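Missing here is one protein chain; the remaining ones are kept as they sit in the complex.
After this line comes chain A, so read on.
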Amino acid sequence: MWGFALHRWKWFGLLTIASAILALNTLTGTLKPMAEVVWLDIAGEGGAALLVLIWLALMLNSRPAGRVTNLLALGLSGIFVAYWQDVMDEVIQLPATIVWDHWLESGAMPVGMLLLTLGLYHWHKEQQAICDQLRKREKLFREHRDFDRLTPLTRAGYLREHLALASRCAAPPVLLMMELPDFDAHRRHLGERDSQRLLQEVAELLLLNLRRNDLLCRYAGHRFAALLTDIDARQALDLARELEQAVAAFAFKSAQGGTHYSRLVTAITEAGADTPEAWLERANRDLDEVRRRRATNVAA
């Protein structure tokens, strides 16, 4: 995801070191006779070196540049260098006077492991910080398949799993369904790209106006769902009204710079004795009902 270009210098550095080790070994030592070579050892150590390289590639591919990434890369590189020298030792006989090969083998490994541990520790810290930020968007566990491609939210599948968990809680949670009722008309007016951006920005706006522990997800299309815990019906109504006001006051800017206003309809549905599926169905029906009522009010 972050590509090769971002970490180009790390790869270049590692390649240089690996070639330098190869050059030093071949210049100072002599090839061992075939009879003395233990193929199993070469396969084992060479395989280990290769695996470390794969870890490094996977890690670099999934991370942006930064301190944590540097620590992890240095650690893995140290381990790789130690194994690489091991492989060299299997095929090249160095004169007894040379000791640097020993230092490489026995020094690079612990230093590498230390750096890797340090990197993992900071990675854990970083993860905690990210989790804190994502708290409203994903609650207890993370499942990357549930993430929306469009907004930074989760999708309906994730909500369904959470409803099952939440309905077992002591305090009954509340499900808040929300929709931009005129979105289809806006989409025709704004075009595909701007209307998708409108959804993204409304998602951010809703997140800003929710409490720390609320879970927000994009249910489908222009419909959002928030799972509210530790809240009574009156507070939930207030929160829903705040969200409606926030969206009504939101002056979205189209690509041409024009201002575009939207409205949000909301419906609150409390957990009942029914299954999570039925609860969700009830919530959708309630929202449909509110939308219909508003439409007739506007018409009247």
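Everything that follows uses one rule, which is that a residue touches a chain if its C-beta (ideal position, glycine included) is under 8 Å from a C-beta of that chain, and two chains touch if they have at least 3 such contacts; residues count from 1.
In this text, contacts and distances are computed from a predicted model.
J.: What is the missing chain called in its UniProt entry, if the choices are "ABC-2 type transport system ATP-binding protein", "Tripartite tricarboxylate transporter permease", "AraC family transcriptional regulator" or "Cytochrome c oxidase subunit 2"?
T.: "AraC family transcriptional regulator"
J.: Going by the contact rule already stated, which one of A:23, A:164, A:220 or A:233 would touch the omitted chain in the full complex?
T.: Selected residue, touching the omitted chain: A:220.
J.: If the hidden chain were put back, which of A:77, A:154 or A:284 would touch it?
T.: Residue touching the absent chain, from the options given: A:284.
J.: Would you mind spotting which of A:188, A:211, A:253 or A:293 touches the chain that isn't drawn?
T.: The one listed residue touching the chain not shown is A:188.
J.: Contact with the hidden chain only, please: which chain A residues?
T.: So the residues of chain A touching the missing chain come out as 149, 156-157, 179, 184-185, 187-188, 192, 219-223, 284-285, 288, 295.
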